[in-house]
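Before we start, here is the structure in question, set down as C-alpha cells.
As you look at this complex, bear in mind that one protein chain is not there, while each of the others sits in place.
Our next item is chain A:
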Amino acid sequence: MFRSRVVTLGVAALVLTACGGGGGEQPQKKTELTLYNDKGAWTKYFDEMGALSKQSIGLGMKPTGYTDSAQYQAFIKASFRTDVKPDLFTWQTGGMLEEIVRQKQVAETTDIWQQAIQAGDLSKDLQPYYTIGGKQYCVPMNVAYWGMFYNKKIFDKYGLEAPETWDDLIKVADTLKKNNVKAFYHTSVLFSFVWFEQLLAGSDPDLYDRLSTGQAKYTDPGVVQVMEKWKSLIDAGYFINPGDKTDPGDVLKNGKAAMVSFGTWFNTSMTQRDLKAGEDYDFFVIPNVNPALPKTSMIFESGPLCSLTKGADPAANKKYLQWWTTAEAQEKWATSRGDVSANPKVSIADKALGTVTKDAGSGKYRLVNRYFEATPPPVLTAALDGFGKFVTEPGSYKEVLDTIQKAADEYWSTHQ
C-alpha cells in the first residue's frame, strides 16, 4: 500500500514538474537570439541578418516566422504568461504597442533611441510612433511609404505618364478602361482598407486623424462622401474583381491591373519576380483627391522590433536592437529586400523609392499613420470585414459604416 502511494505521488510530482515553469531562473548569456515575426515570407532575409550580426557583434539570430498574424499575436500574448518567450519579436505600432507596453511587457529603448538619433541612425520624425508616456519602446524593424506601383510597359504602351493630380489619375484610369485594361487592384481580405485610407487621407487628413482617435464618427458626412467616392470608382469599372486570389505581385506583373497601391515593402515582391524598377514597373505618390490641401498626404507605416522586459538575456537583446539601427545592419536589411530603411544614412538603390524617402524626410508630405496601426484592434476588425463587404457590394456602404461605428462606439466608451 505504501509503495502504491509513493508511486502515485511520484507520478503526480512528475506531472506537476512538467506542467510547472522554471521559476527563479538566472539570466542566461545567449550567443543566438530567437526573433519571432509574422513575416514568414521574409525568413530568407532574416537569416541573412542573423549571419551578419553573428559576424559583426558575435550574436546570432534565428527567425521563427508566422504567416497568420492572428495566430502570431495570440502566441506572443500567451508568451507573456509562460516561459516560452521570444528574445526579439515584431509587433505593430499604435494601439497594439500601447496595449503591451501598458502591461509592462516591453523593454524600454529610450537610450538606444537617444544614441541612434545623435549618431544620425534614426530620424526624430519616427520617434513619436515609438513613444508611450514619454519613453521609447522597440526600434523600427522597417518603415514604408505608401504609393502606387504601376506596370511601366502598360503605361508606355498607351502613352501614359505617372499622374501628378487626382484628375490626371482618373484620366489614366479612363484611358486604360478604353483599352480594356483594369486600372486598379483591390481585395476583399485583409488589405480591404487601402482605398478607404487613401481617399480619406487625400480628402481630409484631419478627419482621418480624428476618426483614429474616436473624435469623429464613421457616419460623419466627410466619411460618407469618401465611401461614395470609392463607390463611384468601383462603379466606373476601374477595379479588378475583389475576389481575385492572384497574388498582387503577379497581378501587376501580368498586367491584370495596371496599378497596385501598397507600401514600399511591395518592392520586395517585385524583386522576387525579377522585375526591374524603371523598366518593368515604377512607383508614384498618389495625388490628393482634394487639390486644395497644402501637402500631399502620404500613408506611412513603421513596424517595430521589440524585446521583453523579462527576456532570458536582456543585455543581449538590447545589444541586438542597438545593432539593428546601425547603418551596417540597415544597409543589408534594406538592399536585400529592395526596400527603404529607417536609417537616413542608407542609400536606396531604387531611384523612385530613394526620392520618396528623401522627400518624406524633408517634410514635403503630410505623413499619415497607416489605418492598420492607427485604428484600435476591435474597430479595425469590424472595419476590415466591413470594407470587404463593401468592395463586393458597393451599395452597402451606409450599412457598413453603421456597423463599424457600432464597434467604434463600444471601444471608445471604455477607452477615452
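Criterion: a contact is a pair of C-beta atoms (placed from the backbone, for glycine too) under 8 Å apart; a residue touches a chain by one contact, two chains touch by 3 or more; residues count from 1.
The rule we apply is simple: contacts and distances are computed from a predicted model.
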Seminar exercise, completed: Answer for the undisplayed chain, UniProt naming, from "ABC transporter permease subunit", "Acyl-CoA dehydrogenase", "Transmembrane protein" or "Multicopper oxidase domain-containing protein", is "ABC transporter permease subunit"
Seminar exercise, completed: Touch assignment to the omitted chain, from A:K44, A:K77 or A:K295, lands on A:K77
Seminar exercise, completed: Touch assignment to the omitted chain, from A:G58, A:G243 or A:G363, lands on A:G243
Seminar exercise, completed: Which of A:T31, A:Q103 or A:N179 touches the missing chain? It is A:Q103
For this session: Write the list of chain A residues that the hidden chain touches.
Result: 1, 4-5, 7-8, 11-12, 15, 19, 70-71, 73-74, 77-78, 80, 99-100, 102-103, 105, 188-189, 241-246, 256, 377-378, 381-382, 385-386, 388-393, 396, 400
